[in-house]
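The other protein chains are all here in position, but one chain of the complex has been omitted.
Letters are used for the chains, namely A and B, taken in the order the chains are written, and counting of residues starts over at 1 for each.
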Amino acid sequence: MSISAFFRLFQPKDKVFYTLFEKVSDNLLSMSKYMVEGMSSKENITEAFFKKIEDYEHANDKLTHNIFIELGKNFITPFDREDIHQLAASLDDIADFMYASVKYALLYKSPYLKSFATFSKYIDDSVVELQKAIYNLRDFKKPKEVLESCVEINRIENVADDLFSKEMGALFESKIEVIEIIKIKNIIEYLEDVTDKCEDAANIIESILVKYS
Amino acid sequence: MSISAFFRLFQPKDKVFYTLFEKVSDNLLSMSKYMVEGMSSKENITEAFFKKIEDYEHANDKLTHNIFIELGKNFITPFDREDIHQLAASLDDIADFMYASVKYALLYKSPYLKSFATFSKYIDDSVVELQKAIYNLRDFKKPKEVLESCVEINRIENVADDLFSKEMGALFESKIEVIEIIKIKNIIEYLEDVTDKCEDAANIIESILVKYS
Partner (left out) sequence: MSISAFFRLFQPKDKVFYTLFEKVSDNLLSMSKYMVEGMSSKENITEAFFKKIEDYEHANDKLTHNIFIELGKNFITPFDREDIHQLAASLDDIADFMYASVKYALLYKSPYLKSFATFSKYIDDSVVELQKAIYNLRDFKKPKEVLESCVEINRIENVADDLFSKEMGALFESKIEVIEIIKIKNIIEYLEDVTDKCEDAANIIESILVKYS
């Protein structure tokens, strides 16, 4: 048993962090669902769509900030303070990269690829699993379920990575203008980055689980 | 109270690390001030300017190395050894990315954008706050001031991020040759990265504060 695990036995568990992380995951899921919709066609990538994505990103910032404030107030945390900090930061990255994908798709007036929709679907699939993992993390009562979600998030990241290289190979073979290729490359890099960030969060959750099991 | 905080009560505090981190922040500030000057016009981006930036980068490497040597010698540290390691590494990243920005601006013979100067100013503003945060971190006596600086560094990073996307949008609308756009994109990415690295350092400082408060 680790030292931390040993001390945890004598600690009442503060529930506020579980609740806040659950709220973050709820917000991320609303955001990814909304993104799937907006990224489904070129016409849907509008200023209004971006503004709402920005709202979700701001909501995430506020929740992240609340987690940090609670860390300042609470002596007792359900798991190490550094882990709470790291997990909150990694979930914030997910919102930031979803935001960046949409921002640059709009700003660059990039040609639209069908894979923008496919990537968004992969992102949403990852966030669904992430939300499950976070809900199942409560009180460390469902370690098996948490791990299953983490494995699935890793699998989706591999699929997204393959799609990325397939798309890039096709782009370089295409007759699309170089300047447009640069724009598209940038956007699908951001989209693929979201699945990487989901994987990072899953890895942090997995390492928290490892620490306390 | 965290376990670490509990044990800290019984530990004399070794001051050498505070002093070394202060020296690193002094060096970073001289470097950023010098960079503001050199990046203020295309004519100033010379071999001589780059050499001096390189000297600052080397000075930072030496200080970072000294911190690691002290870590090897000292049983007692003012905060966790891993945190000292991480903070030193993140401050080193700041010097590395300032160095890279100047190196590629010179090497690529890139067209000059006014925003090179603006980004450099943002970097300097961040480093001013970082130095304040590091000086105020000593003995954890000024947590409020430290946090204020961290918040400000986060704000500047957002502003730099907005400038980056504005510039990229304008570049893609411009008639500038693609090859030159690639160069400029690369340089402003490095410049924007410096503010990201400042944010990373601020986040580490914040998490150290959280741990011991």
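Please note the rule applied: a residue touches a chain if its C-beta (ideal position, glycine included) is under 8 Å from a C-beta of that chain, and two chains touch if they have at least 3 such contacts.
All values reported here derive from a predicted model rather than from experimental measurement.
The chain not shown here is touched by just one of B:V16, B:L71 or B:V159, and that residue is B:L71.
Although one chain is hidden here, its contacts on subunit B can still be listed: residues 3-4, 7, 68, 71-72, 75, 81-82, 85, 89, 103-104, 107-109, 178-179, 182-183. Although one chain is not drawn, its touching partners on subunit A can still be listed: residues 1-3, 165, 168-169, 172, 178, 181-182, 185, 203, 206-207, 210-211, 213.
By our rule, only the chains that are shown with their structure count from here on.
To fit its Cα atoms onto subunit B, subunit A must turn through 120 degrees, a value rounded to the nearest 5. Chain geometry summary: the mean Cα position of subunit A and that of subunit B are 26 Å apart.
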